[in-house]
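Removed: one protein chain of the complex. Kept in place: all other protein chains.
So that you can tell them apart, the chains are marked A and B in the order they are listed, and the count of residues begins at 1 in each.
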Amino acid sequence: MSDVLVSARGLEVHFPVRSGGALRRTAGVLRAVDGVDLDIHRGETLGLVGESGCGKSTLGNALLRLVEPTGGRVTFDGTDVTGLGRRALRDLRRRAGMVFQDPFASLDPRRTVAQTVAEPLEVHGLRSGRRERAARVGELLELVGLDPAVAGRYPHEFSGGQRQRVGIARALAGEPDFLVCDEAIASLDVSVQAQVLNLLRRLQRKLGLTLLFISHDLSAVRHISDRIAVMYLGRVVEVGPASAVGAEPQMPYTQALLSAVPVPHPALERSRQRIVLRGDVPSPADVPSGCRFRTRCPHAFEPCPGVDPALQPVGAAPGHVAACHLHGVVGGPVEREGTVASAR
Amino acid sequence: MTVPAQKAPEAGAPASLRPARPRWRETLGLLVRNPTAAVAGLVLLAIVLVAVFDEALAPSGPNEIAVEDRLRPPSWAHPFGTDDLGRDILSRVVLGAAVSLRVGFLAVGIALVVGSVIGLLAGFYGRWVDDVLMRVMDVLFAFPAVLLAIAVLAVRGPGPGNTALAIGIVYVPIFARVTRASVLGVREEVYVRASRSVGASDWRLLTRHVLPNAAPPIIVQTSISLAFAVLAEAALSFLGLGTQPPDPSWGLMLAEGRGFIDLAWWLAFFPGMAIFVTVLCFNLLGDGLRDVLDPRQRTLMAGGGR
Partner (left out) sequence: MTAPVLEVEDLRVQLRTPRGTAHVVNGLSYSVGPGETVAVVGESGSGKSVSVLALLGLLPARTATVSGRALLHGEDLLAMPADRLREVRGPGVGMVFQDPMTSLNPMLTVGRQLVEGIRAHGEVPKTEARRRAVELLGEVGLPDPGRAVDRYPHELSGGMRQRVMIAIALSNSPALLIADEATTALDVTVQAQIIDLVEKLQADHGTGVVWITHDLGVVAGIADRVLVMYGGRCVEDGTVDDVLERPAHPYTRGLLGALPDLTAPADELATVPGVPPAPTALPSGCVFWPRCPVRADPRCETEQPPLAVVGASGGSLPHRAATWCAEEVSLV
């Protein structure tokens, strides 16, 4: 079961930043994803957390090639995804689904629930014949806890939670091995979030799915994930078993992030020492040299600006890695010094 | 897990890929409930029928000259009166409907097909496709409309077909722009990305998701343009470039009646009214369609406060 399904090596997604004006000259580079190494094991749920703008969503999209990577490699079940042709890419789309954040925006308002859920079946020619497709749509709706009788209705007739179930049914229609949930519960009410979290977890177990659960909500990620990866400014800075990352975070950023999550226990909240970070996340168009967290890190010391830290084993749990010099200075000297300086 | 609220608000037929009711029937049903649009639609239907069966409906030949009956005011024999050559104005308005509408539909048809395809491609693919196509449209748009139409007619010669072509070319950039603007918005919708994520091809995205959702402003533009095309045909005929005498067209009749406006008002009044009513109805129908085509409006109207 520890066999890797999805793997990223040195993955980069850089967007050109264009200056205004008719000529649209490239003024800089926005490093949304900037050298990510990540393995997702078959059958596990990997939680990907980070603050807005850290590139977690872009990473999720790049793994499915919904955003074109500008560098590095992604392999899915052993095949390199980055070089796939049209037909092979379509097959990848069947084997890897995506659930989107806003269930009000992710369903075509002019198509019925059945038409939406049946789209993957039509695209991939999975069930021929109207009758079989309709039966399959009914199955899928039942699977996500909806009454198959609602198939003929339009999205606006449903609540947010119900729409998200429709979105999940669509993502599951092609019988994928891999499901990316991109902030899939962020727009839902608390009580409905719990319903969807439970559903995802049940489906993951029942169908043996591999899940990448992208969220800014650490509590939800901690709840649903087997392992957690933390992203900061385009880089994965800590990965490990959920219990280890949740209880003994090793990278100062993860520590700050966890300490900032409010928990619904007043006594605990009062006694807890929050690590309040200074300032804001730097712009991904102007990434600090060396360790990208150093500008806000309470523990920054000499090697931080000069050496770009690599992920190294930390803590007691096996498979727990973090990119931080506090655990020994590991990593290449700063490259791109010139570009960083000139970007200023 | 028991989630009663996740079940259907009411039980219905078993799962089907089709909506409960065919879409066009629902649209029609809702349109009928909007009294203004319904009346406009009915009037237009009547006008179209008149145009189709013009020869059968016209009380007399449009070019039957009866000098002794010239410039007669409206009467039982000639409900719309007669013109300076004694021709029955009712008959000429009826036959003019065919000419005016044919030119209008043809012109808008050309503009709709060419313009929205250009707008769709430019909006969906962006980058250089957008740059090239839309700059061409800008150039076309920069010509004064009448001048452009005159140029086309000067090259190709007058006549209904060429008039329609001229008006159509003038309207292409309008449709291209409306479509592109609408597509630019729809292209970024998450449901388009979602559809791409399940492997849908560009063709499928364009035809199943982008075009249907970008359509409402195009449909509204179509009905408004029909109104303007009828007006433009009138204007070109008025200038002597469109329909050639003695064929009747509303614009031409208006032009011819102009000289007799204080002597015999009915010469210009009835073709003018025909233009006015047709244009108004197209506009009202366009407004009605816009409301009805929005699925959110749909439930609100159909549910009547569910």
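Quick notes on this one:
As a convention for this text, contacts are C-beta pairs under 8 Å (C-beta built on N, C-alpha and C of every residue); 3 or more make two chains touch, one makes a residue touch a chain.
None of the values given here were measured: they were computed from a predicted structure.
Of the candidate positions A:V4, A:A194 or A:A300, contact with the hidden chain is made by A:A194. Contact with the undisplayed chain is limited, among A:G72, A:G246 or A:G315, to A:G246.
When the omitted chain is restored, the residue from A:G78, A:P264 or A:P318 that touches it is A:P264. The chain omitted from view is touched by exactly one of A:L277, A:C291 or A:V314, namely A:L277.
Panel shows subunit A; residues 51-52, 159, 161-162, 189-195, 197-198, 201, 216, 218-220, 222-224, 242-243, 246, 256-270, 274, 276-277, 279-281 of it touch the chain omitted from the view.
Here is the rule we use: only the chains that are shown with their structure count from here on.
Subunit A and subunit B have centres, each the mean of its CA atoms, that are 48 Å apart. Residues of subunit B that touch subunit A in their complex: 1, 3, 5-9, 11-20, 189-191, 193-201, 204, 208-209, 212-213, 295-296, 298-299. Partner subunit B is touched in their complex by these residues of subunit A: 64, 66, 89-90, 93-94, 97-98, 100-102, 105-112, 114-115, 118-120, 123-124, 130, 133-135, 137-138, 141, 145-154, 156-157, 159, 161-162, 165, 167, 170-171, 173-174, 195, 198, 202.
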